[in-house]
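Okay, here's the structure, questions in a sec.
One protein chain omitted, others in place.
Note that the chains take the letters A and B in the order they are written out, and that residue 1 is the start of every chain.
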Amino acid sequence: MTLLSARALHKNYGRGEALVRAVDEVDLEVETGETVAIMGPSGCGKSTLLHLLGGLDRPDSGTISLAGKHVDKLGERGLARLRREAVGFVFQSFHLMDELTTVENVELPALLAGRSPRAARRRALELLSRTGLSDRAKFLPSALSGGQRQRVAVARALANDPLVVLADEPTGNLDSSATLEVLRLFDDLHEAGQTLVIVTHDSRIAATADRMITMRDGSFVDETWLSGGTMGSLSKLAGLEG
Amino acid sequence: MQQEVILAMLAKEPSHGYELRARLRAALGPVGEDLNAGQVYVTLTRLEKAGLVAGTAEPGQTRPDRKVYELTPAGQQRVAAWLAEVSWPKPDLTEFHLKLIAAFAGRLADPLAIVDAQRRELLRRLRDAQRAALGEPDDSDAALLLEGIVLRLQADLRWLEACERTWTNRRSRS
Partner (left out) sequence: MGRLALVARLVARDLRNRPAEAVLLLLAITAAATSLTLGLVLHGVTSGPYQRTSAATAGPDIVADVGPGPNPNQHAVPANLTPLTKTPGVTASSGPFPVLGLTLHANGYTVPAMAEGRDPAPSAVDRPLLTAGSWVKPGSVVLERSFASALGVRPGQTITLNGRGYLVSGIAVSAALPPYPLVCAVGCDFVASEPPGQPGLIWMTRTDLLALPGARADASWYLNLRLSDPASAGAYANAYDSTHPNWSAPSLTSWQYIASAAGRGVSTEQEVLLIGSSLLGLLAIASVAVLAGGRMAGQVRRVGLLKAAGATPGLVALVLLAEHLLVAVVAAGLGLVFGWLAAPLLASPGAGLLGSADPASLTLQNAGLVVVVALAVALLATVVPAIRGARTSTVSALDNAARAPKRRALVTKLSRRMPVSLLLGMRIAARRPRRTVLGLASVTVTVAGVVTVLMAHARFDTRAASSGTLPNPVNNDVIQVTTVITIALIVLAAVNALLLTYATVLDARRPSALSRALGATAGQVSAGLAAAQMLPALAGAIIGTPLGFLLYASIKHGSTMTYPPVWWLACVVLGTPLVVGALTVIPSRVASRAEIAPVLQSGAA
């Protein structure tokens, strides 16, 4: 069932000579429970696309609908509600509040949505245990490693049980072992049926997806289904056979 | 390896043995400096014997480097199959590299399409290997081996991206 669908999206920056078509005639459909990876060189517009999908920015033209509701037509309050209830965002630079502990960071979206402090705290602790960070609940972000911080950010994105989680270069600032942590988390989320749209240039992250889209100069140029397809034998990969 | 490469190079047009050698060396650069002259001619002779190329000697010449070679229909078929092949891993990257060059020079296929196809295949394999790696306990021997496979695939994928960039530029220039 289609959860997120975008048609003929356009977003331009600048004018005249300096006009940049960040998103140029993009169509996208994401099914419930699907993980979609969008890859492309830097500056190709994938982050802009994600911002449009998440209601952080408005398209110049085109439609976006989430769970049947049109997003592109929403006013400021509607968009805020969207960000609160339907969409969870994960940023490349984590964007955790430095002056709040882990659990306070995670419960913030719930508090902003008007839930009672107790309910928000309970949900936050639940999410932290799901992401394996329960013992870090009272830590400040400065006391966490990069991978842990991003996991906290993912937990925060899940605070209000969003329909779709949008991740913008989630491992961009992480080293390889931290990348593994986050990778594992995304895999778990996928198993649990969470719909994910991940923008990345890391092929490892992309490989967790069901579907991979290549973007270049603002438009989609290629689409690959990663589930199914030819299954090479692992031994051949390892060079055991000739 | 070399067999298919030479076949592909003949796809553009028939050429002399020495011409083929020159083009190969140009395509390989420093990597090709060690290329044995004899290798090319030996391969040509073998291909001729296998019926994949047909060599026409200039009047009064029998030496391989002076013969003009061209593809036979069987050879053409072989080239087509080779271009579509996506098996991996290759012991080195040279074959893939020359495949792209040959495809472009002989207008046999779009190098970008070849790159994309290979990328897709590698991504699927990466997914499989990664899945398997995640399924193993963290410190196990299996996990370590699989991690190695994953990292290599990742490295190859990065190179394929570079190929894509380069060939895109070339195409837009030509």
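The rule is short, and it goes like this: a residue touches a chain if its C-beta (ideal position, glycine included) is under 8 Å from a C-beta of that chain, and two chains touch if they have at least 3 such contacts.
Since this is a predicted model, take the numbers as computed values, not measurements.
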Partner chains on view for the chain not depicted: A
Sole contact to the chain not displayed, among A:Val20, A:Ala67 or A:Ala80: A:Ala80
Among A:Glu17, A:Asp98 or A:Glu191, residue touching the chain not depicted: A:Asp98
Absent-chain interface as seen on chain A, which is shown: 47-48, 51, 56-57, 76-77, 80-81, 83-85, 89, 91, 93-101, 104, 107-109, 111-114, 117, 120, 140, 142, 149, 156, 160, 173
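We adopt the following convention: only the chains that are shown with their structure count from here on.
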Whole-Å separation of chain centres (CA-atom averages), chain A against chain B: 38
For the chain A and chain B complex, residues of the former touching the latter: 41, 183-184, 187, 203-204, 206-208, 212, 214, 222, 224, 226-227, 229-232, 234, 237-239
Residue ranges of chain B in contact with chain A within the complex: 86-89, 116, 119-121, 123-130, 132, 134, 145-146, 149-150, 153-154, 157-158, 161, 165
